[in-house]
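Missing here: one protein chain of the complex. Every other protein chain is in place.
Chain IDs A and B follow the sequence of writing; residue 1 opens each chain.
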Amino acid sequence: MKAPRVGIIGIGQSDYKSRRDDANYPELVREAVALALKDCQRSLEDMEAVVYSLAPDALLGIGNAERLGVDAVGARNKRFMRINTGGSTGISSVAAAHSHIAAGACDIVLVAGADKVGECGDSQTIMNKIWDPIYERSLPLGTITMLAMSALRYMHKYGMTQEDMARVIVKNRAHAALNPRAHLRKETTIEEVMSSRMISWPIKLFDCCPQSSGGCAMVLASEEYIRANNLEAVWITGLAHSSESYYLGDRMGRGYTADHADAHALGESFQRSYKMAGIADPVRQVDVAELYAPFSNTEFHAIEAAGLAPIGRSPQMLKDGEYFKLGGRLPVNPSGGTVCSNPIAVTAMVRVAEAALQVWGRAGAHQVQGAKVAIASGNGGDHQFFGTMVVEA
Amino acid sequence: MQFLKRTENWNITYEHALGETASWFYTKIRDDAEIYGRRCPESGRVLVPPRAFSDQTLAPTTDWVKVGPEGVIEAFTIVYDAFKNLPPPPYAFGYVMLEGADTAIGGYFKGVDLGDPAAAARKLAIGTRVTTRFAKERKGDVLDFWFETV
Partner (left out) sequence: MRTALQVGMIGCAFHAPRNHDTASLEEAVHQATHNALRDAGLAIDDIDGIVVAANDQYDGRAISIMAASGSVGGVGRDILCTPSCAEHAFVLAALRVGAGQFRTQLVVSWSSLETTDLSEAQRLGTDPYFHRQLPIDDLSSHGMQANALEARVPGAREAAIAVTESSRKHAAIAYPEFAASPVDPRVIASSRVVRWPLTEGMVSKPAFAVVAVVLASDAFIAERGIGQPAWIHGMGWATEPGFLGDRDLAELPSLRSAAQQAYDAAGITQAESAFDVAEVADASPYQQLLALEALGLCEATAWQASIGRGDFQSGGRLPVNPSGGALSFNPVFCTGLMRIAEAGNQVRGQAGRHQVADVTKALAHGASGFAMQYNTVVVFGRDRKEVQQ
């Protein structure tokens, strides 16, 4: 029996900022929810279930903070669950909502969340606690140092330079300048990135994502509901997850399945999504990509994992000028991407939201002309969990 | 309108059970200054640090294999920023594949001048040979050892 098609009918995003001292956490969630409901002209009462997007509790300073978000998402007496897959939480939440509808349990589901990373004293301290206390907790591991090591291995394997990395930031800031939701919107230059403070070799301040606060919400519905209510929608045609070994050291040495330089499991995840969506040739069939990349270097292996460039070749392709920019071929992160806004609990949902806006023709100044097929990805854990999605008009 | 704030600290203590495999590994480090890995029978890979089972195959690991003290740098970074509750910068750390191992273990790199990042990065480039140094007083912890270039 064929599963019903699942569509996205409403999208709401905050303006992402460093701090939102004017709103507490549940209020921030409610803000995004109100925007998403308005977008599809539905009320909270119409929602049959809620999937709540929330990454590590410690970043918010509240254990199981989703419990406080129940009213913000109108979930009293309703189906409600929370998803946490680290940084990929947002896209995993959309996937969970998709399952609610495809299984025939619900016709319309709200996905929502928010983050206040700026309020947390020091996100890298918490990120250190994601490592296991048996072996690696004593080491100064954090997301920055972990991905700095990925950059180094990628450089070693494929010859990427720090200037190549800087080029990603220049591209994405130029995109973000056209996106009123983005946190970091100021354009920059390779020189400026190169002269920014070194944080963890070779990652410099400007290579890093910001600590953003803000919310995101989406409304998904079944095809039956969409037709019965005469609604506009875009469609999730492919979705999947895959993961790598938690042990960074296992992604090195001899006999590894995944190299820490690359994003092997992201590639697996994309292959599964593409298969479901019937995409055999992504370079030809994908019009735009919103790929989760919290540091400049990680955008390259994400592009390659998505099959949009041969492994190791994307830095050169970006340098040559034709690729990955708005207005060029295979635009990547026309919203500015994660390096311009990172409200961790929902960042991966924002990737789906932006992909949806693109194929809907509603991406405003950062619209990719004629986009009909978009892809989105999310990364979580120590570059471990990868969610992907294909969204089509 | 005055916007108020509250300060909160999380303060919970944990006693994490290490299990037999990790306990044996740390005992060897503490008592004999030796590092061991365990072999996954299905893939043949010697996993360091050792685990009771391979997460690729879910098969239990089998024999203990002594590894090191020499090895090769597989990944590194040099940190120049201070993060709360982490050491004062600058410091270098990363992953080393010890002789006899198939995976890399994490540890600090010492004895390299970190003043000039680019120069330091060249000294620690992937593929550089290192040796393991052990602290005189050991507790049975990954901080009982570190790596230095040879």
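Keep this in mind: a residue touches a chain if its C-beta (ideal position, glycine included) is under 8 Å from a C-beta of that chain, and two chains touch if they have at least 3 such contacts.
Note that the structure is a prediction, hence the values are computed from the model and not measured.
Chemist: Tell me which of A:L28, A:M127 or A:L266 is the one touching the absent chain.
Modeler: With A:L28, A:M127 or A:L266 as choices, the missing chain is touched by A:M127.
Chemist: Of the residues A:A75, A:V111, A:M160 or A:L326, which one touches the chain left out of the display?
Modeler: A:A75
Chemist: Go through chain B and note every residue touching the omitted chain.
Modeler: Counting only chain B, the missing chain is touched by 6, 8, 10-22, 51-53, 55-56, 58.
Chemist: Which parts of chain A are in contact with the chain that was left out?
Modeler: Within chain A, the residues touching the omitted chain are 1-4, 24, 52, 55-58, 61-64, 66-71, 75-86, 92, 95-96, 98-100, 102-105, 126-127, 129-130, 132-134, 240-247, 257, 265, 268, 272, 276, 380-382, 384-385.
Simple rule for what comes next: only the chains that are shown with their structure count from here on.
Chemist: Please work out the Cα centroid separation of chain A and chain B, and write it as a whole number of Å.
Modeler: 30
Chemist: Contact residues on chain B for chain A in the complex?
Modeler: That would be residues 3, 5, 8, 10, 14, 16, 18-19, 22, 43-45, 47-49, 55-56, 74-81, 83-87, 91, 93-95, 97, 101-108, 117, 120-121, 125-127, 141-143 of chain B.
Chemist: Chain B touches which residues of chain A in the complex?
Modeler: Of all residues in chain A, those touching chain B are 21-22, 58, 61, 121-122, 124-125, 128, 133-136, 138-142, 145, 148-150, 152-153, 156, 197-203, 245-250, 252-257, 260.
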